[in-house]
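Encoded as structure tokens, here's the structure I'll be asking about.
One protein chain omitted, others in place.
So that you can tell them apart, the chains are marked A, B and C in the order they are listed, and the count of residues begins at 1 in each.
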Amino acid sequence: MNNVVKHSSSLKSKNGQHIVRIRDVEVGAKRIVIMAGPCTVEDRENLLMTAISVREAGALVLRGGAYKTRTSPRSFQGLGETALRLLAEAREQSGLPIVTEITDHTDLPLIAKYADMLQIGSRNMQNTVLLKAVGRCRLPVLLKRGFSNTIDEWLSAADYILDGGNDQVVLCERGIRTFETSTRFSLDILSVPVVKRKSRLPIIVDPSHAAGNRDLVIAVSRAAIAAGADGLLVEVNCNPYEAKVDGKQTITTEQFSDLMRQLKAIACSVKREL
Amino acid sequence: MNNVVKHSSSLKSKNGQHIVRIRDVEVGAKRIVIMAGPCTVEDRENLLMTAISVREAGALVLRGGAYKTRTSPRSFQGLGETALRLLAEAREQSGLPIVTEITDHTDLPLIAKYADMLQIGSRNMQNTVLLKAVGRCRLPVLLKRGFSNTIDEWLSAADYILDGGNDQVVLCERGIRTFETSTRFSLDILSVPVVKRKSRLPIIVDPSHAAGNRDLVIAVSRAAIAAGADGLLVEVNCNPYEAKVDGKQTITTEQFSDLMRQLKAIACSVKREL
Amino acid sequence: MNNVVKHSSSLKSKNGQHIVRIRDVEVGAKRIVIMAGPCTVEDRENLLMTAISVREAGALVLRGGAYKTRTSPRSFQGLGETALRLLAEAREQSGLPIVTEITDHTDLPLIAKYADMLQIGSRNMQNTVLLKAVGRCRLPVLLKRGFSNTIDEWLSAADYILDGGNDQVVLCERGIRTFETSTRFSLDILSVPVVKRKSRLPIIVDPSHAAGNRDLVIAVSRAAIAAGADGLLVEVNCNPYEAKVDGKQTITTEQFSDLMRQLKAIACSVKREL
Partner (left out) sequence: MNNVVKHSSSLKSKNGQHIVRIRDVEVGAKRIVIMAGPCTVEDRENLLMTAISVREAGALVLRGGAYKTRTSPRSFQGLGETALRLLAEAREQSGLPIVTEITDHTDLPLIAKYADMLQIGSRNMQNTVLLKAVGRCRLPVLLKRGFSNTIDEWLSAADYILDGGNDQVVLCERGIRTFETSTRFSLDILSVPVVKRKSRLPIIVDPSHAAGNRDLVIAVSRAAIAAGADGLLVEVNCNPYEAKVDGKQTITTEQFSDLMRQLKAIACSVKREL
């Protein structure tokens, strides 16, 4: 309808599909990539147990927050470098590369020492200072959609990174803000095929933030893969009931194993692998 | 989150899943029900060809509009009883029961002579006069979600029909109005699992109105079935390029055959049949 | 931006501003027209007292609901003809013409016996059967904006009435549905100057439904008149605390007197009268 903007990511790559590499994990290839882990790193034991557990169930990347953008200054803001060190330890033990959020461009040298992929959160999607900074580095970037940004604005945010010289960008749909109140956000499932038509960048889906409720996560994860997503970013915790952040929407490691079983069937039905 | 309202449809039926019958087609059972056909009945030849074609591809119900709710008074308003007669002829030739929209409660005696299922459109979801009227009749009702109504308001609209004595109601998610402009509406995929948890009524998805573009219909149809929907309502036309209404979002009969093939795999992966 | 639709109301009337007459009250002229009264007619005594009171404070039209469109079938649905008779009695005692909502086109002969102006509610703005019916009658119509309809869709709804032969249409902005939850709806104040530029129809504002809270009504009423609105539709009740419908957003008769005093100053500052 309104595809007047020419995005950098709309350029066709020479060999078709554009692949983003997180160490030896490829996003955008035939294999569906599941990134899983706790919302925020809060506790060493918990992180290591969760990491091992999601790896065994088939996750390929470990997620975990060290720096958070919280609505209120009185909410837990993350453990910072302590969390980064724990993530590195979890990587060593599980073998999974790690993705973690960056909220301040001056943290980049520090975070780059630990992370395998940088995440730009929804509230920072139009933080152009941050976008330019990660555009100048060589780590892959997971760019979440702003919860009230159009798909074209999202692709323009990706342009900031691509135009800076970093083409290792994975998009992540995580739900948009609407009038509906029975879910935390409304997952815009149509964004998956729309992005596939407008851009060569891989796109994954975060079912957890949209749902806001762990009992809805599995159904909408199936839908995401069926719609053509290249992967998922799921909040998983071996004990979500005591998490300080987003526990209500975080699935247990048992639910995650069930999710992976169900996704295998869906992936196969859309000729992908898991 | 806000499940304070006690809806009539939240009562558990004696034998679990609630089944709605359109002649001998069951909605809410293991078999996925695909309802297909032109947006609006415009031409006899076209309707009959489309009906035969969707039947052969596996559709179980024929859709077609006789009375329309158009934004502007200068838009085509439907052929009325002429369309109803053509739908009856198409039923005879294809063997498919027909679902058609009712916009005026005084049309009920006339439409009831022809239709096997009554559709309440999105713009009439809170037309309580109409809801009460269909609640008093014995035909099954397809209740589309108002494009700016919450799930709770939708279930309250269903209450008008159920409380009137008619429990043969199928819900239909068709997209909600948001700020996104690259699609006509945003399909609220999370409504499928939310409704499944709040209500015993079957729920189907209309991918065509949400997408507003035929090239997005197949991907989002797969997602709907993967999310747990009991069926689809799809706009199909053997010649959508000349349709007066919604041609842009209507898939061809060839695309419909492809859709059905893809859905078979998805249905199987969620332990349903097609 | 998107003014491609040519609306019937955009035609220039011969002598500039288009005037709508409710008996001898003119809407769209220099004088600001305040329509006030209870949300729903529930009680004779209460209605008569409220009517006298708002008349004395300067209201020119009495509002009161007889037929209601409620979200749930278990909510109070209005007193019907009993309410119409009470409104007629209140008109006799107060001298104020009455505006009341119509929800079913088959009620038109009955309501037309009592009402001086017909109101189309927000949920019926795209009930085209109803729009066509009031387009054929000779009573002035108050057309509320659908809470999720664009200004262009609203003017198209007015086209249904105008094209039917009835040009006595007053538009009423009453708030749109957004993500904000601290008010019931978000009053789209920009719709006032936009409508003034796109249409010759008078426009008034309903501050009560947007605010959803009586303590916000006065401030936003001042804003509406300052923005150029031709009047207000305000919910007033001499005892709102016991009202079955919308009591929380209904101001008292004392608050109404205060409102009128404040509006007089605002009206004067925009060269209007009250």
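The rule is short, and it goes like this: contacts are C-beta pairs under 8 Å (C-beta built on N, C-alpha and C of every residue); 3 or more make two chains touch, one makes a residue touch a chain.
All values reported here derive from a predicted model rather than from experimental measurement.
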### Contact list for the unshown chain, restricted to visible chains
A, B, C
#### Entry: Options C:I176, C:I204 or C:L259, residue touching the unrepresented chain
C:I176
### Message
Can you say which of C:I52, C:L108 or C:A224 touches the chain missing from this structure?
### Response
C:A224
#### Entry: Touching residues on chain B - with respect to the absent chain
148, 177-179, 181
### Message
If the hidden chain were put back, which residues of chain C would touch it?
### Response
1-3, 148, 150-152, 176, 178-183, 186-194, 196-198, 210-213, 215-216, 219-220, 222-228, 262, 265-266, 268-270
## Note on the structure
It is residues of chain A that touch the chain not shown, namely 5, 69-74, 77, 103-106, 123-124, 126-129, 131-132, 147-148, 153, 156-157, 159-160, 163-164, 177
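The definition used in the following text is that only the chains that are shown with their structure count from here on.
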### Interface sides of chain A and chain B: same vs different residues, half threshold
same
#### Entry: Distance between chain centroids, defined by C-alpha means - chain A, chain C (Å)
48
### Query
What are the residues of chain B that contact at least two other chains?
148
